[in-house]
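I'd like to ask you about the structure that follows.
A single protein chain has been omitted from the complex, and every remaining protein chain is retained in its original position.
After this line comes chain A, so read on.
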């Protein structure tokens, strides 16, 4: 730039004593006022973007001086633009950063607990104890096999579940443990572990007594009777509720395993209460989503006896009974006991696994190893009459009445343990199971995968001697028809109807007149007879 001419704005700037306003405003006070005005103008905030020219120019110059790019004057517009954009982002960034840290941080804290505890206790135990049979299942290995079929959770999640199971084992006295699966819910999901507690260390779960509505009804009727003693007593209800079918003992039948659930790995494990037959029978009739909170009530018809924890447990029992399978021959009945209803089975040491192709082709290479649940809701049928006889041994008369009234209940039988899969019924024309090999391209390392069609979400795999069952799904059975809720029961008869109670029609006017005429005729006849008798006597 050459020396400034007087008419150009920069004139006089390069000479130290002179400022651009010298020739315009000689008065120093007015000059400072003018400077203030100019600065105030520059500081005026824009109504659109909330910035002002003064700050913006200061930022641009700072940036230029910091970065010292080449050919600054050529790119000064884009620098100005960048600074403007930079202003926006910087403000929003700080806000967002603070938000984001919180939820991820909290979750990480919980998971950290999983990791830390492991390290602390693990080292000590391994040194002291012998490395015996650990109850911890190898979740990662199972996850690998299922991944071959495209089923399963992500590796991260599987690993978290692995660690969570480990923390469970450290807390509870557990003999065997297995990752049963994951059930999805509306707000949260459930991760479920199937566990067998060590013998003798089981705590009796606080029994949740099923409140029978019929029982309550009986009490109310009795109270009313007492109040109305002066009046005629209303007929007492002859209805006796069917006896409550007792639940199976812990460790047998449907309660063979104890289940622990948690919403996410890192959260504490909660033990599910044992399941009662009434709950299973009711769970068969309803179809509800799980919300993810164990205390949530299950609002349904017929009313479910229990809350979501009980419903979850009932569904787990049904799924296990329907879909837990193993290669035929892996388990066998111990040879000593010959009971058909034997609950126990043990691993067969002589088991030779059939090839993967065989396992996929025919379903007879698979067998159920969990007992089927009967209609009654238990695995072992119990005669309801026998329960009543135990309760009311004193009143013999009532026993006789009952045996007359109650129909003979037939013993319910279900398929015995270790039934082959080929005998599973399909639904309409859909077979109960779909079998596939995990890959056709590499048959040496492929795994046989079975998907259940009755319980969508239940999978099983087998490869040589290893096999496993797992469930990922919503927890409902498949039914091709729509779900029809049960209709309410028909209205019960309140009292037996007989001629004494039944209303008859009031006689009409003609009938009454005819009746009266007849009565008068009768009376007239009698009078005549009396008169005749009197005449005779005389």
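Quick note on the criterion: a contact is a pair of C-beta atoms (placed from the backbone, for glycine too) under 8 Å apart; a residue touches a chain by one contact, two chains touch by 3 or more; residues count from 1.
The rule is simple: contacts and distances are computed from a predicted model.
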* Asked: Given the options "Geranylgeranyl transferase type-2 subunit alpha", "Myotubularin-related protein 9", "Radial spoke head protein 9 homolog" or "tRNA (guanine(10)-N(2))-methyltransferase TRMT11", which would UniProt use as the protein name of the unshown chain?
  -> "Radial spoke head protein 9 homolog"
* Kindly state which of the options A:189, A:255 or A:438 is in contact with the chain not pictured. => A:189
* To do: Go through chain A and note every residue touching the omitted chain.
  => 96, 99-100, 102-108, 111, 156, 184-189, 286-289, 428, 430-431, 434, 451, 453, 456, 474, 476, 478, 480-483, 485
